[in-house]
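With one protein chain removed, the remaining protein chains of the complex are shown where they sit.
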Amino acid sequence: MKPKVAFFDFAGCEGDQLQVANLEEDLLTLLGQVEVVSFREVMKEHSDNYDIAFIEGSCTRLQDEDRLKQIRKNAKIVVAIGSCATIGGINSLRNYKDLESVKKTVYGENAKLFDSYAARPIDAIIPVDAYVHGCPIDRDDFLHVVKSLLLGKKTETPTYPVCVECKKNENICAFERGQFCVGPVTRAGCNSCCVNEGTVCWGCRGLVDNPNENAHKEVLIKYGLTVDDAIGKFRLYFGWQETKR
Amino acid sequence: MESAEELRLDYDVTLLPPKKYFFPQRETLFTYNLADGISTKSPEEAKPMVIIGVHPYDIVALLHMDEIFRDTKSDPYYFKKRENSIIIGINIQKMSKWNFSSLMGCAVIDYGYDLMLTDLGNRYGINVGSSKGEALLLKYAKNVTPALARDIQIAGQKKREVINMSEQKFDFAPELIPELLRDSYAKSGFWENHSEKCLACGSCVLVCPTCYCFDVKDNPDLTLEYGERIRTWDGCLLEDFAKIASGENFRATRPTRYRHRYFKKGKYLFDKFGFISCVGCGRCSSNCLPDIANPVNLFNDMYHESRSSGVQMPSSAAQPDVNINTEGNIDYVPELGTIVKKVPMTAYETLFEIKLDDGSELGHKPGQFVEVSIFGIGEAPISLSSSPTKEKTFELCVRKLGNVTTSMHKLNVGDKVGIRGPFGNGFDTKSLKGKDLLFIAGGLGIAPLRSLFNFVLDNRKDFGHITLLYGCKEPREMLFGDELALLASRDDVEFKSTVNWCPENEAWSGNIGVITTLIPLIEFDPEKTIAILCGPPVMYKFVIADLKTRNVPDGNIIMSLERRMKCGVGKCGHCQINQIYVCKDGPVFNYSHIKGVPEAL
Partner (left out) sequence: MKAQSFDVDVHHVTRVEGHGNIYVNVRKGIIEKCEWSISEAPRFFEAMVIGRPWNELHHITSRICGICSIGHALASLKATEAALGIKISDQDLRLRKLALHAENMQSHILHLGFLVLPDLMGVGSVVPLASTNLPEVKTVLRVHRTANEMSTLTCGRTTHPQRLMPGGFSKIPTITELNALRKKLQESIPDLQSIAKLFKSLAGKFPKFKRETEFIALKNPSEYALYDGVIASSDTGTAPAIEYLSFAKEYVVPRSTAKWAKHARESYMVGALARLNTNYERLSPMARETAEMFDLLPMCYNPFMNNIAQLVEVVHSVEDSIRLINELEAAGLQGQPDYNKPEVKVKAGSGVGAVEVPRGILFHDYAYNVKGICTKANCIIPTNQNHANIELDMKALLPQILDKPQKEIELTLEMLVRAYDPCISCSTHALKVNFL
C-alpha cells in the first residue's frame, strides 16, 4: 500500500517544493513509491486523507497555528522541509527588529490590517517527526528522508558540523580564503555545497545540537570580523534557535 | 593532472594526506539486490595507481596504516589498493610552519617508497626503493643515469637541511610522549582548559594521515529494491562517535574526546605497535580554527606542568613488545540466514532463532556476538544468546531500540537477515572448569549470559556450584520467564530474581529491590567462585563494590561490556574504551585487567 503524501506551505519562498518538482526522473520513481494526494503548487486535487505531510515555510501568524494543528491531526507523520519550517529560516531575521516598526515600514498606515508575529519553525507549534534541513533542501537529502520513512527507519541527521564535509571534499577552508564562515557550528548534511562553490557556509541548516558558539564567535573575531558583525552572522539563520538556547 | 606542467613538487603540505587513495572518504563495501533473493556483490578490482610527490612523513604514515589494517584481521579493500600502487616520493623542499616531522623522525626516510626523488637543482636524484620502482624506471624513464659522487653528497646535504627546517620545537625529547601521557589522564583541569574552544568539528582527525576510524551505513535506492553498504570517514572528536542506540554516549564531553585523540596517538597505539602514531605533518594544527590542536603545544604544556608538579621524567621510553598477527581477511559482506522461530518475550524484546542458509554451524563461543544486517536499514551488533552446544541454529534476543532492531521485529519466520561473525573474545570456558559460578544479570544482560549459562548446564558436571541472580526493573520486563521457572525445579542450580518495583496491576511474589539486594542472600566461597556480570552500564560499579566487600578477588570477576560496535573487527574505532577495542579485546573482560581502564565502568 503506497503511503499518501501531501505538501503544505506557509511563509516561505516555495523553493523547497520546487526542489521536489525538480527531482526530474527521480520524481517518476518517487510517484511509484508514494501517492501524492495534495500538492497545491502542482496539482488541482486535494484530499485531507494523508499519511505523511511535508510542510514548508514558517509560522508567522496566529491563523497559521490552527492550520498546522489541523495538519498534525490528519497526518501520521509530519516532516518539516526547508529552513523556514525547520529552524525559522531567513524569516526569523526580522524577529530582532521591533515588529510594529517593521509593519509600518512595509505597509505604512495600513499596517494594522496585517497580523504577524515573530517568525518561528513549525515545531514551535506542533510535534514534528522528521526534518529536511537547508535553504533550499538538498534533493538527495529529501530522498534520503523519504526512503527512511518508507523503510520505517528513524531518519539520521548529522549532529556534526559542515567542516566534516568540507574536509572530505578537500576544500580550502573559507577562512584561509579570507572569508567568514559559520560552517563550524552549522549542521552538516549538505555536502558542504556552498563552500564547494567558492562561497561560505551561511548556516542555513541551523546550529548543531551543542554548538560551541562562543568559541566560534571568537574565531570570527580572531580572523578580523567585528563583534557586531559576528553576532550579526549568527542572526541570519540562527535567529530563532539562539533565542531558545 | 592533465599535463606534466601541472605537477608541483615544491609544495609544503597537501590538504588531505595520500591515505585518501587507499582508504577513501567514501567506499562501497558491497551492493545488494533484494529482488533476486538478496544477492551481494563486492566492488571490482582496484585500478592501478602511481602517486607522485609523496613527502616522507606521509609515507611513514602509510606504513603505520599498513600495520593497523593488518593487525588481527586484514582489510582487503585497503591492501588491494596498496598492492596495486606505486609510490614516488619527493624529499621536502618547503616545510609548513606547523610541520614537525623532523622531530618525529619522519622527515627523511630510506624505506617505504618505490622511488624517492631529491631535487638537486636542474636534476632529480632518484633512490630506488623496490623492484616495482626499478621496473617502472626502466620501462618509462628517459635520461636516467647513475648518480655521480657529487650528486650523492648534494642529496645528503639537502636531507640534512630538511632536518633543520622545522619551526616547531619540543621542550623535551618527544620519544617520552607515552611516558608523559601515562600520568596525565586525570590531570585536573588540564584537558578542560585545552579543549574549551573545541568546536567538535572533526577537522584535526579528518586531515590526519594516521587516523582510520570509519562509519558504516546502508544506502538504499529509491526503489528500495537494491542499494549499497558504504563506509565513510568518521572521527572520535565528533559528538556522537561513541553514542549507542539507547542514547548513552560514552564520550559525551569535549574534554574526554579531546583527550582520547592524544592518548590514542601517543599512548594506546604506542603500547600496541611501538610507534607514536603522529608523523608531525602539522595538518591538524593548521586546520584547527581555534588553534588548540597542535600536539607540540599540548605536549610542551603537559611537560611543563609535570615538571612544576615535581614529576620526574625517565631518561628513555620503554619499548613495548610488538606482535602483529594476521588471521585472514576481514569479511565485510554478510552471509544469509533465515529466521526459523520468533518468540516475543516482552513488549520490547523478541527471541529469534536463526539458521545459516548454507547449512553451516555458526561455531561461536559463549559471550561472542554477531553483526545482524537488515539490508537497506543497516547492521547492528547482537550478543549470541544460545550456547554453541545447541546445534544447527543459534538464538538472538533482540531489544527493539534503534533502526535495525525495530526493523528486525517486523520480520517473520522465513524472512532473511545478513549475519557476520561471530566476533569478540567470548568467555574462556576452560578457565571456568571446576569453579563455582555466580551469574549476575541485570535486565537485558541476561541475554548474553544465557549463552554461557546454557553451555554450563549442558556440561554440568564440569562445573561446581551454579548460582544465577537476575534483576529487572519490573516483572513484565523479565526475559526467558518460562526457562527461568524451570530452574526453580532443578536442584543443581540456585536461582534468585528480583525487581526494582512491582506496579499494582502486576503479580510478583519474589524479592523487591535492586540486584545488589540479592547478593547478601547467597552463600559463596570468594576464592573458589567466579562472578560473571552483565547488565546496564550503571550496574557494574555497585555490583563490583558489593562483591569486593565479600572479598572476591579482582581476577575472579568477569563481565561483558557493551559499546557502539560497527565493523566488529577492531578497525572502525567506535567501540574503543581507551586503548581497548571492545569488539576485539572484549566484550568479555576480566575485572583485574579493566579496573585500571578509566573509561570502562
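Note that the chains take the letters A and B in the order they are written out, and that residue 1 is the start of every chain.
Just so we're on the same page, a contact is a pair of C-beta atoms (placed from the backbone, for glycine too) under 8 Å apart; a residue touches a chain by one contact, two chains touch by 3 or more.
Note that the structure is predicted; figures quoted are calculated from it, not measured.
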item: Left-out chain, listing which of the shown chains it touches; value: A
item: Of A:88, A:121, A:136 or A:211, the residue in touch with the unshown chain; value: A:136
item: Among A:77, A:193 or A:221, the residue in touch with the chain that has been omitted; value: A:193
item: Hidden partner interface residues of chain A, rising order; value: 10-19, 21-22, 24-25, 27-28, 31, 36, 39-46, 57, 60-61, 64, 89-91, 93-94, 97, 101-103, 105-110, 113-114, 116, 135-136, 177-179, 193-194, 197-199, 202, 229, 232, 236
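By definition in this document, only the chains that are shown with their structure count from here on.
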item: Residue numbers on chain A that touch chain B, as the complex places them; value: 26, 29-30, 32-33, 143, 146-147, 150-154, 156, 159-161, 163-164, 167-168, 170, 172-173, 175, 183-185, 208-212, 215-216, 218-219
item: Contacting residues of chain B [partner chain A, same complex]; value: 15-16, 20, 25-26, 196-203, 206-207, 217, 220, 222-224, 232-233, 235, 238-240, 254, 287, 289-290, 376-377, 402-403, 406-407, 410
